[in-house]
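Here you go, one structure.
Here the complex is missing a single protein chain, while all its other protein chains stay put.
Read from first to last, the chains carry the letters A, B and C; within each, the first residue is number 1.
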Amino acid sequence: MAGVSGHFPILIVVVPLVGAALTPLIGHWRRRLCMPWAALVMLFTFAMTAFLGVRLSLHGPIGYHLGSWEPPFGIEIYFDYVAALTFVIALFGFLVIIFSKRYVEKELEEAKISTYYTLILLILAGMIGFVVTGDMFNLFVFLEIISLSGYALIAIGGEKLTAMAAFKYLLVGAISSLCVLLGVAFLYSITGTLNMRDISHMLTLTDATRVASVALALFIVGFAVKAAMFPLHIWLPDAHALAPSPVSALLSGLVVKTGIVGMIRVLFNVYRINGPLNYGPVLNIMAWLAGITIILGAFFAFFQNDIKMMFAYSTISNIGYIVMGLSLASYFGIVGGLIHVFNHALIKTTLFLCAGAIIYKTGYRKLADLQGIGKKMPITMGAIVIAAVSIVGIPPTAGFICKWFIILGAIEAGKPVLAGMLLLGSLFIVAYYVKIINAAFFREPVHEITEVDEAPASMLIPIVILAIGCLLMGVFAYAPLAFIRPAVTGFLR
Amino acid sequence: MLWRLDIILLLFLVATALGVYVTKDLMAASIIFSAYSLTMAIVWQQLSAPDLALTEAAVGAGVTTVLFLITISKTVRRED
Amino acid sequence: MIVQKLGANFNYVIATLLFCIGLFTVITKPNLIKKFMGLNIMEASVFLFIVSVGAVREGSAPIVVKGMEKGVQFVNPLPQALILTGIVVAVSTTALALALMIKLYEQCGTLDADELKGMEE
Partner (left out) sequence: MEVYDIRPLLAPLISLVCAVLIFWLGDNTFLRRLFSISSSVLKWMIVMSMFPASLRGVVYVTELLPFARGIGFILRVDALGMFFAVLSSTLWIITTVYAIGYMEGEHARKRFFAFFAICVSTTVGVAFAGNLFTLFVFYEMLTIATYPLVIHEETPDAMKAGRKYLVYTLTGGSLILFATAMTFYLAGTVTLSENGILSLQHGVNTLFFLFVLFIMGFGVKAAIMPLHGWLPSAMVAPTPVSALLHAVAVVKAGVFGITRIVYNVFGFHLIKQLVVHFSGVAISAGSLLALAAAITIIGGSLMALLQDDFKKRLAYSTISQLSYIVLGVALLAPSGAMGGIVHLANQAFMKITMFFVAGAIAKKTGKKYISQLHGIGFKMPITLATFTVASLGMIGLPPLAGFITKWYICLGALEAKQAVFVAIMLISSFLNAAYFLPIVYRGYFVKPVDGDTAVSEAHWTLLAPCIICALYVIALGLFADLPFVPLALAREAMTTFLR
């Protein structure tokens, strides 16, 4: 590790953090420069994560010790295969920032623009930090950075009831953070360290399994709230539907995944499947809850008439997919769960950005008002169709891959009923996406939206890139699999 | 003898917490909450965490209480 | 026996009790400000718990003083550093929540969770 590139693992966190800190100053100087600045910061971060990703695939996980203190004394950044997700976070963050430009100019008061970009950079920095850190307490700190900026971003729009949605999220989120913190404390009390790999090692030596179990329960509850798993999902639909659309895209595509990544870290990196604590029954319960999450999420989505509300409920059911895959604890199941972390991020970001473009152009968000929109905004609606086909899991799009692997995982784990639940859920999901597609393409418009045309290029380009991604990631699934396979092999060792 | 003081302090914490729960007047409740934070600060001093005690006294008892009071003055004062 | 055990773990017992009181406040009180006081009580109780984990009875503060003899038992400094971060996080959460509440009050004219829920529909 020579030169600056050796410090990339920490720089990918520090650069957006510093960028966020500088944004208000830049906004104070020239308000128009906020967006280019944020985009530049994210692009730079993206380049670094890409470099790290290549390095990772060539040489394996990269450990980085802050201030050269060896763990367990110092804080460790551990860029492993799961951390390759930072690449996705940075890329999507960049696209969302590009998309935000016109949207924010229209929807937000001018004074809030620099705050907006600050918070966006902050939440992205928090997520990147959350994914790469190898330290339990830092996990908590980054979780709080994400959560706090998330609450603020939801409420930034100032529409009626957004404050309520944000508050609901905040209250539940704060309690879940406390659970995580308490979990960290419990683990610390029996292992005396905060470094994940050390904790994992110490857990094999300690005999305080009861404390460890309680800590595990706390972690799972805490992260399940963040991931919006049934029955802890109540906060999500309002929060994700009422936030400004680019923010919804970030929240639904990436931020809920922090709960998932947290679970992955705890379940597979700290406790380990073949570790001393046999938590198979817990996983079993989680798998069933995930099945219920899939079906209920899809079921409620069907009865919504607000497109963003639909997408938000669809997020819940997709989180069910992921959690089911992970908690099957079989090779294919975990592969499926992990790949859906990535694919769902791709799909849901596309969907919410499209919804944003439509709301930006028409001002309508109810399905009944949007009839016939497909003829006016063919590219945007086309992207929605691609994403919808993908999320439903029609091959050869991205969403299909995870379905395939999770079903395979369920059979491998000897729980074919769960696969049945997943398939049933995905049929429900078809039902409401067909509703959207029918309304957009096969019905006559009710409103005079004749003067509506396509969204501006700065919105279309991110949408098109993401939609093409939805298509390609089905065919080129081996690209994410190159990172996921070694990760899962590591988990199961 | 000191651990007796600990016990009294801890019991007092519980009492203030219950006080916060039962008090209907939010202004009063936030004052009681401030007392709770101060007691907590003393407990931490007892647990040999002086830096925490300082922070808690300043942030918990001070800033948080002030924030509560500002909010209450701008919104409602009574709970029901 | 039970009394002894209780005495040895008295901090933990109180922390748990406080946590429960806080949670109870959050769940049962309709007023949002009161809910947040409850949340703060919960947070403080968690901090109390964590510091108690690191505390050594009769240990001294983890500060090196000149002329100190060797072999003095320190309390573990790491949890305290964590709590310091925790307190800052807690206060920022509170600040954000209270700002939201003011906004909510301006929009809806009430801070009662039940009334707000009715307004949502």
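The criterion applied here is as follows: a contact is a pair of C-beta atoms (placed from the backbone, for glycine too) under 8 Å apart; a residue touches a chain by one contact, two chains touch by 3 or more.
Keep in mind that what you see is a predicted model, and the values were worked out from it rather than measured.
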item: Chains on display which the left-out chain touches in the complete complex; value: A
item: Among A:G6, A:G60, A:P231 or A:P395, residue touching the chain not depicted; value: A:P395
item: Selected from A:A174, A:M309, A:L408 or A:A440 as touching the chain missing from the view; value: A:L408
item: Interface with the undisplayed chain - residues on chain A; value: 389, 394-396, 400-401, 403-405, 407-408, 411-412, 416, 419-420, 423-424, 426-427, 430, 434, 438, 441-443, 475-478, 481
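One rule holds for everything that comes next: only the chains that are shown with their structure count from here on.
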item: Sites on chain B at which at least two other chains make contact; value: none
item: Per-residue multi-chain contacts in chain C, two or more chains; value: 36, 101
item: Contact footprint of chain A on chain C as seen in their complex; value: 23, 26, 32, 35-36, 39, 42-43, 46, 49-50, 53, 78-79, 82, 85-86, 89, 92-93, 96-97, 100-101, 103-104, 107-108, 116, 119-120
item: Residues on chain A engaged by chain C in the complex (per definition of touch); value: 137, 141, 144, 147-148, 151-152, 155, 158, 160-161, 163-164, 166-167, 170-171, 174-175, 177-178, 181-182, 184-185, 188-189, 194
item: List of chain C residues in touch with chain B within their complex; value: 10-11, 14, 17-18, 21-22, 24-25, 29-31, 33-34, 36-38, 40-41, 44, 47-48, 51-52, 55-56, 59-63, 75, 80, 83-84, 87-88, 91, 94-95, 98, 101-102, 105, 110-112
